[in-house]
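What you see is the complex with one protein chain gone and the rest in place.
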């Protein structure tokens, strides 16, 4: 397909180089593949490996202004040594020792935390202290000040999800330091955001303006668990309530719009009945799952990985995947789906559905 | 301003009449007033008057196919003998005796019920049985089949709100008879819609398509009460949470969009601290309030009306009103605000705010 | 269906009356018909009748402050002597003599003018003088100041369309007098709104905020004619371009949104090839047509009416209609469709399409 290699062609290509030009015809297949061919690869990180390293960091690495967070990022083996779990997403385990404070700052990047075990830390978001407990999803939308403090004598670890790689690649990041401590050390059971907004179907008249990101700072496990339980019960009663047979799922949403919690990140929770296997899917965009409860496996691109509580795995764009539940199997998921949908790049393929 | 009355003018006007014409210049002030001059008037209906008439209807008037409902409409004294509480809204007290069934039908008109006292009736909406209890708001959006049955040995009364006058004036109504009984006599504590949708901030993956009206069939008093309680507590803590000092309020919303529960009807609940008086407001569009708990008064167009539990009153368009709370004072409100906002006619004036 | 007429029932009904109540069961069929049963009736107004009456008004009735406009409203024979062409719409012929000025005012009601013949008048909308010529649609969205002046020695007549009945029924109207003259007697060929906005697919960077109504004050016949001509040519070339075989049509839109020109009124222009007959349609909501060019007929509810240039007719809600073109047949249409669509009451039925 390429033109014959002649001195004239070489001279032309030399001219391109001098003028900071590159021809399309020598690189079309790389630039415009038939379907997504991600450099990111599927990978599983075992909680049993992560947690001890986080604990050891707790001993060796202080937390404070400058380093800001004791967070250890998952670095996709295909992405050349960057702490990117996928081209768009950052996932990290964060660790806070007894009585420690991670100081306040804010950034354009959107962030959340999900708690697979433990409790005792409050994250203070724009001055509102938010309790972090097992199974909770906590939001820190872009440009909200936030810091964390551990109110107990025990350490706590959780996962952070952000759109750092996307922000970095596309040059959209801003960052500002805030208080070296957190601005409010109160430890209320419920944040002010929850007290205003977590009443199903009710909206405060003081909050009629829609917000870009959700005003709910904490999505509690109690609600998530109940929603999934009801879906499976309704399914048993013969009602349409689940995504597919044996597969319950919720999306965390912004109550002012019914849409995703933040402009770049989708958060969901999935529950499979024991024995369920989901159809093999491919989707444009990347996802990270963390096992919350139960045991099972995921088949990614034909390779099956056994999974235990706390294990994390990434599904790069357009790679086929399917979940298998040995026991009742609970998984938290986050993805860049809002980016794909808002920019009209979303596509899904479910095997057997053509 | 009018042209001189001459034989020629009379001939002209005769010509108009023959051709089904009417000049603007003889009627401009009526057709296009300086501000809304509603024919509807402010009026208070006392629950102490309504309930006995409803009970007497229970003795004298059967419920069933044809008449369909034992509903008694509030007829605004200014609207010439129509059962219109305002030009857009219908409000009625409905009464169902022990073990009675109001048969199923559906209509383009949007409807809700609000329960000021009692329990024991289930409304079955598109096959989903919905318990009706004190303080609950129950929806029947347009073209949903619905019937009611009383599962107890005691009668029950509640109020209905619909957009019947709007539908009638604008010729948009359709009606279809359904089952002569209700399609499901089950009496579950929670409807299927609630079980799927009433988890704060969570959306079922099986329900990702936005719906015109809310998929929540029942907004429970427990949630409403808690939301208002929290607003007042937050206010005490110095947080911005209420509409104005001493005035907590929620809007019932469609969780798929964050907007109003139905395309034509807004539903809200207001709670005033004892001693609170709201600023005097004028709004384009009409509202109906029902007192749910406590005592107080409303000043409408300068006239103060004392209010007790169950009392209903209507505020026509652009008529000034203010609430006064003697005790903690709880009021349910519905209005045609979505019509005004969607068609860009909404305006509000708060006295003292120019 | 009605309860037996007994003294007790009469007492009950007396009680209702005293308390300003009306039962649903005595009036259900009227309040909630099986399908829309409009009081408005189909009717045709002949231009040959209207124009002489307008001219005669020009001789007998002055135009100026107070009466404001020499406008003669079409009064639907079913609507009891109101100048309502339908429950939502006002249609009038307006007449301005040589060198006359209709003074400025503004109102919440939305208005447009359509010119079936003549020229020489400028309408000044929020200070922007807009030429009125044959085939043009001119907008005066709600709360825009506007006045008209005739710059010639010949009279001019045109039709006005407004949402006066809707505003009146729903108590949303505001009105304010402006200058007794128009604020700018310039007679430019193109208004400023056109000069900024009438470049296909281009939006001024100074106008990036969406507006509720179209910023285009005048939709010129030249563009309308060309658009329809192209549709019919494309159809001849075998391309999908027309609504249905032989039936070209455009909708006038707000370029900031692609939606209707004003929140309550839809404007369209239809062109039929000679010999075309449209399928019989029923639609929720009412429409008014004016013949602009050519000859043909309309069948409304089974009755065929011959039509000539300038003739106006109204189609009430859900009444079946079909157009028949003798020659190439051009018709301007306006309707309340945005109301029906925004409030989710829209329905269409096309005969033979079930």
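Think of it as A, B and C in the order they're written, each chain with its own count starting at 1.
Definition applied: contacts are C-beta pairs under 8 Å (C-beta built on N, C-alpha and C of every residue); 3 or more make two chains touch, one makes a residue touch a chain.
This is a predicted model, so every value here is computed, not measured.
Participant: Give the labels of the shown chains that the missing chain contacts, considering the complete complex.
Facilitator: Displayed chains contacted by the hidden chain, ordered by label: A, C.
Participant: In the full complex, which of A:224, A:256 or A:286 touches the chain missing from this view?
Facilitator: Among A:224, A:256 or A:286, only A:286 touches the chain that is not shown.
Participant: Which listed residue, C:9, C:250, C:299 or C:346, touches the chain dropped from view?
Facilitator: C:250
Participant: By the contact criterion defined above, which parts of subunit C meet the unshown chain? Give residue numbers in ascending order.
Facilitator: These residues of subunit C touch the chain that is not shown: 192, 195-206, 208, 210, 214, 216, 219, 223-224, 226-227, 230-231, 233-234, 239-243, 249-258, 261, 268.
Participant: What does the interface between subunit A and the hidden chain look like in terms of residue numbers?
Facilitator: 1-3, 6, 8-9, 12, 15-16, 19-25, 27-28, 31-38, 40, 43, 45, 49-50, 53, 56-57, 60-62, 65-77, 81-83, 87-88, 92, 107-109, 142, 164, 166-176, 212, 263-264, 284-286, 316-318, 336, 338-340, 342-345, 347
One rule holds in what follows: only the chains that are shown with their structure count from here on.
Participant: Assign the assembly's chain-to-chain touch graph to one of these shapes: line, ring, star, complete, other.
Facilitator: line
Participant: What chain pair shows the greatest number of contacts?
Facilitator: So the chains sharing the most C-beta contacts are B-C.
Participant: Copies subunit B and subunit C touch; is their interface built from the same residue numbers (over half shared) or different ones?
Facilitator: Interface between subunit B and subunit C is built from largely the same residues.
Participant: Report the inter-centroid distance (CA atoms only) between subunit A and subunit B in whole Å.
Facilitator: 43
Participant: When the centre of a chain is set as the mean of its C-alpha atoms, what distance in Å lies between subunit A and subunit C?
Facilitator: Distance between chain centres, rounded to whole Å: 52 Å.
Participant: Going through subunit B residue by residue, note those that touch at least 2 other chains and give them in order.
Facilitator: In subunit B, nothing touches at least two other chains.
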